[in-house]
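The complex appears here minus one protein chain, its other protein chains still in place.
On to subunit A.
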Amino acid sequence: MPATALRKPWRSLRRQREAAGFGLWVFLGSEVMFFACALTGYAVYRTLWNADFLAAARETNVVYGTLNTAILLTSSLTMAVAAEGARAGLRRLTLACLAATIAFGLAFLVVKGFEYREDIERHLLPGPGFALPAPAAQIFFAFYWLLTGVHALHMTIGLGVTATLLWQAWRRSRPLRSPAFEVAGLYWHFVDIVWIFLYPLLYLAGRA
């Protein structure tokens, strides 16, 4: 039984695509508010203890952070090509680019894992035995762990969604014209944008 892209309530694929995009943008609005709350907390504490925050931010590993930013931007490229390829009906391009996106996403998490291990070895986990003397440095690292952790969780969800789509496209159980590819791309790019803002706030602060 060949699967069809057009689903029940919609009369045309264009309307369905519009509705899917609209729905995902509404969801992304709630995600923006979620991350904005944590970032506002960061902004408030950085205003109050700017010097301590800058000194603490110098302790993060800028090499891992920059590498991960480049990996994530590249994964956004392959995701965008996959979504556009699916829309144009280019099966091989879509499958290859979805697989590349998953590979880059996994590479991001692996680098993040190495970074977390280094942070834990250097006692940068807030609590007893914390490496830095300034009390506000612990607040910075509380935000560091919270923000990067929640971001990594979003990455993991995105990887699950992308892997599902790759599997369905591979099995031909989801036609390439389905709006799902584009919508999964929107989510992936949003997670990328979150990192684009985390990178200067957590890694580049206090380097000068």
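Operating definition for what follows: a contact is a pair of C-beta atoms (placed from the backbone, for glycine too) under 8 Å apart; a residue touches a chain by one contact, two chains touch by 3 or more; residues count from 1.
To be clear about the criterion, contacts and distances are computed from a predicted model.
Peer 1: Which name from "Xanthine dehydrogenase family protein subunit M", "Oxidase", "PadR family transcriptional regulator" or "ABC transporter ATP-binding protein" does UniProt give the chain that's left off?
Peer 2: "Oxidase"
Peer 1: Check each of A:Ala43, A:Val110 or A:Leu146 against the chain that is not shown and name the one that touches it.
Peer 2: Of all options in A:Ala43, A:Val110 or A:Leu146, contact with the hidden chain holds for A:Ala43.
Peer 1: Sort through A:Leu90, A:Ala107, A:Ala131 or A:Ala152 and give me the one touching the missing partner chain.
Peer 2: A:Leu90
Peer 1: Which is it among A:Leu28, A:Ala100, A:Leu125 or A:Ala163 that touches the chain not included here?
Peer 2: A:Leu28
Peer 1: May I ask you to list the residues on subunit A that touch the chain which is not drawn?
Peer 2: On the subunit A side, contact with the omitted chain comes from 14, 18, 21-22, 25-26, 28-30, 32-33, 36-37, 40, 43-44, 47-49, 62, 66, 69-70, 73-74, 76-77, 79-81, 84-85, 87-88, 90, 93, 135, 182, 185-186, 189-190, 192-193, 196-197, 199-201, 204-205, 207-208.
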